[in-house]
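The complex appears here minus one protein chain, its other protein chains still in place.
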Amino acid sequence: MIAPLLEIKNLHVGFDIYGGHLKVLDGVTFAVGKGAKVGLVGETGCGKTTTMKSVMRILPIPPGRLTEGEIFFKESDLLRVNLKKVRGVKGKGISMIFQDPTAALNPVFTIGRQLMDVVKYSKGAGENQAKDTIKDRAINALKDVSMPDPERIMENYPIQLSGGMRQRVCIAMALVTGSELLIADEPTTSLDVTIQDQVLRLLGNLVEEKRNSTILITHSLGIVREWTDRVYVMYAGSMVEAAPTKGLFSNPLHPYTQGLMKAVPKLTGEGIAEGVPGRIPNYLNPPSGCRFHPRCPHVMRICEQERPPFFNAGSDHQVACFLYKE
Amino acid sequence: MTEEILTVKDLKKYFLTSRGTVKAVDGVTFSIKEGEMLGLVGESGSGKSTVAYTLVGIYQPTAGEITFKGQDIGKDFSKRLKPLKKDIQIVFQDPGSSLNPRRSIKQILELPLKVHHISSNKGIIEQVAKLLEMVELPLDYQYKYPQAIGGGEKQMVAVARALATNPSFVVLDEPTSALDVSVQAKIINLLMRLQQRLNLTYLFITHDLSLMRNVATRVAIMYLGKMCEVACTSEFFQNPLHPYTQMLLSSIPVVSDEEEMLKPKKILSRGEIPSPVNVPPGCSFHLRCPEGMELCSQVDPGMVEVGEEHTVRCHLFQGAKIAASTSQGEE
Partner (left out) sequence: MERSAHATFWSRKLEGFGRGWYKFSRNPLSIIGLIAVLLVSFLATFAPFVAPYPKHAGVFVNFAEASQPPSLRHLFGTDVVGRDILSRIFFGFRFSLMLGVVVLTLVVPPGVILGLTAGYFKGTWIDTVIMRITDIFVAVPPLILALAICSVLSPNIFHAMIAVSLMWWPWYTRLVYGLSSSLRNEFFVQAAEVTGASRLHILFKEILPNCLSPIFTKMSLDMGWVILIGASLSFVGLGVQPPKPGLGTMVADGRIYMPDQWWITVFPAFAIMLVVLGFNLLGDGLRDLFAVEEV
């Protein structure tokens, strides 16, 4: 088997706060293959963003603390190489699209200036690119994201664009670097449904065309179903289920995934079930064993004592639950 | 037939800004019957929240009539009488900012009780306990401050506060849009149970059509300050007529194949909502409309009744009442 592009092994990350240590990430294991579109779903506070911040090495330390684990990108351990090299890896290898495009763009510079800066520091940095080439590449990047009249947009300031347009600029910036892995952190949460539809379609086309690997972080199961080909479901700091998208939606196995599916309002109008009782655990003092056990309808004695490992349940379908222990 | 508790006629609310007049709400007419839940759906900039704020009296309408239980209430809010303030309440969108971070849950819940003299000083303790019980929160939550409880629980407190005055009409302004689905499920179910128990009438403001499919009795769509389509929930989802409604429905990401079948054939969404300062002439949707005709860019269509309690504002259906109703008959 070929080594995946990005691989996270048993990552533990916590935060030091008043009263102790928040154990947020509790052994996150995660892999993205070349050219894959992977979804990472979970609710607020499950550690999705902390995971990705650890990958990008932009986690604030302190109060953050990485206690255990490895992150491999193209077979080099991101946590062992020094920060300068990581910068290089980030520029050439991994780029990120953030939830809030307004905050991701600097309001006092034009779109063109910001985009050209990204081009300058991206692939081939150091080579003296002619100013015209840089500008051409920036304009092409805007054309790629179907911006009407890119020359004019180059002169605009972020505030002159709508939310959807700003997010397209952010996508252009992320793709122009030619990076192999794209991390999109809730890229459409701040957008309306019709705009969300457009942006996701665009992103899908571009990623396919450029053969990028993508991680789409979201809380929306619907987006994951329409957009990805493999899904990881995250709960309270670890992965509870990993499966091909089709398999997950036709046959969700983990009690948490099942509950989440029931809670999503559906167009069939069958009512909304309270799928998951209780609330997210306190990370200062998380439950023993499986972190989901206090909320689980199928809780067994073993769940309180041991942490469930990934069990195989069908083709390429893994689930961290003792119900599926052979 | 139940009675209409609230009717809104040709409601307008304009804001003067430095960039020009924003017609946030521009001639909206609808009514709500007692005990129903009307879902008012729209994207950002559609003016749905402005409608909500005007109803509860945060804004004063520029023009139009609002009648509540036979009483004209479209006046300056400062002149609204206390009994009216007691009868119409609102739950806001952002549970983070709708509770004062410097006041305990107890203090927050006591305020409406004190303002409306609902119980004696001694009875207030019991009343607060009763409210917490009603929204299924533990009693000792009254000593907590908002920042110490979760987003869903904050919203429960906001619901309890709105219900403290025993209102008959509650505006829910995107009460769950900032929350996770599992938390949303809890709040929605709680709201439905309370509606049954206390015989409440809801106006549910939201951008989430799939949510409305499950809870609303009727659905109304707004676009750029105007109504596009109003219909009973089942009719609305089985027979969506306005191109904008169809575009919205086909843009929703869904989680199952059965749902996929219910969506109208894929209408690729295009364009963006224009700025409400600069509304396109004619039908404000014509620039994004897949069926746009020349007429659409010149004349703004009026609301037409195309079926029982089903109205649409689109040139495709002007004078097409018969055609639409026959097509309905075929189903």
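In order of appearance the chains are A and B, and numbering begins at 1 in each one.
Following the convention adopted for this analysis, a contact is a pair of C-beta atoms (placed from the backbone, for glycine too) under 8 Å apart; a residue touches a chain by one contact, two chains touch by 3 or more.
Remember, predicted model here, so these are calculated numbers, not experimental data.
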Which of these, B:E3, B:D72 or B:D140, touches the one chain of the complex that we don't see?
-> B:D140
Quick one: say which of B:T50, B:S98 or B:T201 touches the chain that got left out.
-> B:S98
Which listed residue, B:T54, B:T165 or B:S284, touches the chain dropped from view?
-> B:T165
In subunit B, positions touching the absent partner | 56-58, 77, 80, 82, 85-86, 88-90, 92-94, 97-103, 111-112, 115-116, 140, 143-144, 147-148, 158, 161, 165
Missing-chain contacts on subunit A, rising order, are 18-19
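The rule is short, and it goes like this: only the chains that are shown with their structure count from here on.
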Contact residues on subunit A for subunit B in the complex?
-> 43-44, 162, 164-165, 192-198, 200-201, 219-223, 225-227, 249, 259-276, 279-280
As the complex stands, subunit B meets subunit A at residues 43-44, 150-153, 180-186, 188-189, 207-211, 213-215, 233-234, 237, 247-256, 258-259, 262-263, 268-270, 272-273
